[in-house]
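Presented below is the structure to which this report refers.
Heads up, one of the protein chains got dropped from this complex, but the rest are sitting where they should.
On to chain A.
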Amino acid sequence: MSGAPILSAFRQALGEAWAGGAGALLPLGFFAGTTVLVPLGVGTEPATLRAIGPGILWVSLALSSLVTLERVFQADTEDGALDLWLQTGAPAAAIAAAKTFAHWLTAGLPLALLSPMLLLMFQARASGALLENMGLYAIGGIAFYFWGGVGAALSATVRRGGLLISLIALPLYVPTAIFGALAMGDGPSSASAPLFLAATTLFALAAAPFAMGAALRLAAD
């Protein structure tokens, strides 16, 4: 056994992001699009927007992760790549983790990088907090993409599995969403919440790959 299949899965996921023209820009478009709809729906009162902005971005980040995860493992089961990787004896959990991490790099991290601009549009005051928030969206996003990856791996053989991923993954997003919102608020726990947010991400990194690996072995059967 060597690391080759794991590396190949990582590279392939990076490459896939640019396949089909605007690939990697689509998640950004979705993220910005869902966010921009909100002021049109709830009204443009600056104080309201400033209060809800960070939370709206968490919701949009969660939705973007779900939308983009649908095809992550499905394509590999269809074109046989998954079978090849598993045949080499490489641990399925490592392959799943590599793919999901690459997917977060191309589809999740850019959303976090875009967040200061969107928060400014939501009337946030320009300050260092915007960059802190960017870091929190990046860290929390990892947890979203890894738990979402569990849903994606479980429904890899299900046609039109997108809705299924949402139903499976959303309850698993709860801790991250709660700590993320608390970390950006000014409540009594806003100082410790970033640490808890990081803890949920570490937990996702530790536990989700094994669930994804088991699900991928099921999908390959």
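Rule of thumb we're sticking to: contacts are C-beta pairs under 8 Å (C-beta built on N, C-alpha and C of every residue); 3 or more make two chains touch, one makes a residue touch a chain; residues count from 1.
The working rule: contacts and distances are computed from a predicted model.
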Just go with whichever of "Putative ABC transport system permease protein", "NADH-quinone oxidoreductase subunit N", "HTTM-like domain-containing protein" or "Heme exporter protein C" UniProt uses as the name of the absent chain.
"Heme exporter protein C"
May I ask which residue of A:Ala4, A:Leu25 or A:Val174 touches the chain that does not appear here?
A:Val174
Looking beyond the chains shown, say which of A:Thr77, A:Gln123 or A:Thr157 touches the absent one.
A:Thr157
It is residues of chain A that touch the chain not shown, namely 150, 154-155, 157-158, 161, 164, 167-168, 170-172, 174-175, 178-179, 182, 189, 196, 200, 203, 207-208, 211, 214-215, 218, 221
